[in-house]
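Complex shown without one protein chain; remaining protein chains in place.
Right after this comes chain A.
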Amino acid sequence: MAFEGLSDRLQETIKKIRGKGKVSEADVKQMTREVRLALLEADVNFKVVKDFINRVKERAIGQEVLKSLTPGQQVIKIVQDELAGLMGGEQSKIQFSPKPPTVIMLVGLQGAGKTTTTGKLANYIRKANNKNPLLVAADVYRPAAIKQLQTLGGQLSMPVFTMGDKESPVTIAKEAIKKAKEDHHDIVFIDTAGRLHVDDTLMEELEEIKAVTDPNEIFLVVDAMTGQDAVNVAESFNERLNITGAILTKLDGDTRGGAALSVKAVTGTPIKFVGMGEKLDALEPFHPERMASRILGMGDVLSLIEKAQANVDAEKAKEMEKKLRTMSFTFDDFLEQIGQVRNMGPLEDLLAMMPGAGKLKGLKDAKIDDKKIGQIEAIIRSMTPLEKSDPDIISASRKKRIALGSGTTIQDVNRLLKQFKDMKKMMKQFMGNTKGKKRKNPFNLPFM
């Protein structure tokens, strides 16, 4: 990816000041410069970046560094806090009308993904809030837009209100509300046509739709890949319509999604949902902290932790920790760990979420082979219980047997044994250090 250079540079700077007890003004300046570049490269609007950097500088300069944290971490923490704070706070809740139907209007530029999002959102709210939605096809301009919504409605078994493309969208919206009341739909989703924010006539049309339907929510649908212009778009739509929130689409791509920050900064309204795929259930609530990490290119640490928490048994983890400490970690434990990691999903996904994974040469593009892991499992399973708990006894003839049993070669067995030994050695160092006075960062994660 194009951004890795910046991510690397940022990590480089952090490394330089890692050992210091106090962050000097020059250090902060150097770091904020890198953060500034990272944000700009992530498409955060330059004005937003400027304000942001000033705030970070203020907070960071002269800050006493907490004992448990290294200075670099401290600055990054400030950056991340500020970013998350700027983007978040509010939950992805929908304002429901006390008197049904609740009306939700979706607006945005062409190609942002309004129609698809309309379907996804209706599906999400139907499930989460047990509602009975009516979809309204008010895009009379783009060829086949109505058909598109009808198809989605069909897939979701949801009724779609349409009057063809000859009526004005204002009339359609008005009639749709009537229809919703008649048919006892308690929520209405109005899919409007994509339009440029500088197109006066079409923007007026939206104002009229708003006037006749009195929507509870007006969501601006924004393509996560939008560049600097996101600010102008959000500003114009907000000025005209007072939007109540934004939905970020196509976030399953490899964009950094700096537009999220820009939109939030200029409109002050929360980002409520994110589109994560082409399927109709691929809509998720917005997580500010995750977005902050993503924009900075720090990896989605939180998602990783969440995944790990969901899959690793806390009791087992404690036991494992104890074993690590007493150095009684055996091949059996190793096997168990592999199993747990596997439960978390494909290794590549996990790796992508790890901060600094891009920095490890080779790992960056490595397609981690799940087959390799299978091979390791096979080798371990071909060992006797005694061999598993005391690998030192594995002699040449035992290796031969293990290789034969697991369908691998002696070289493979040797490699695994060596890796296991190295791993234990590493753990020993780690444990030794935590006991000692000087606690150096054992994992050598780049942002520490």
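FYI, a residue touches a chain if its C-beta (ideal position, glycine included) is under 8 Å from a C-beta of that chain, and two chains touch if they have at least 3 such contacts; residues count from 1.
As a working rule, contacts and distances are computed from a predicted model.
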Legend entry - Listed names "Phosphoribosylformylglycinamidine synthase subunit PurL", "DNA repair protein RecO", "Signal recognition particle receptor FtsY" or "3-isopropylmalate dehydratase large subunit", matching UniProt entry of the absent chain: "Signal recognition particle receptor FtsY"
Legend entry - Sole contact to the chain not displayed, among A:Pro215, A:Gly258, A:Pro288 or A:Pro391: A:Gly258
Inset, instruction - Using the definition of touch stated at the top, determine which of A:Ala128, A:Ala144, A:Val212 or A:Ile410 touches the missing chain. - result: A:Ala144
Legend entry - Where the unshown chain meets chain A, residue by residue: 1-3, 5-6, 37, 40-43, 45-47, 109-113, 115, 142-152, 155, 196-198, 223, 225-230, 232-233, 250, 252-256, 258-259, 278
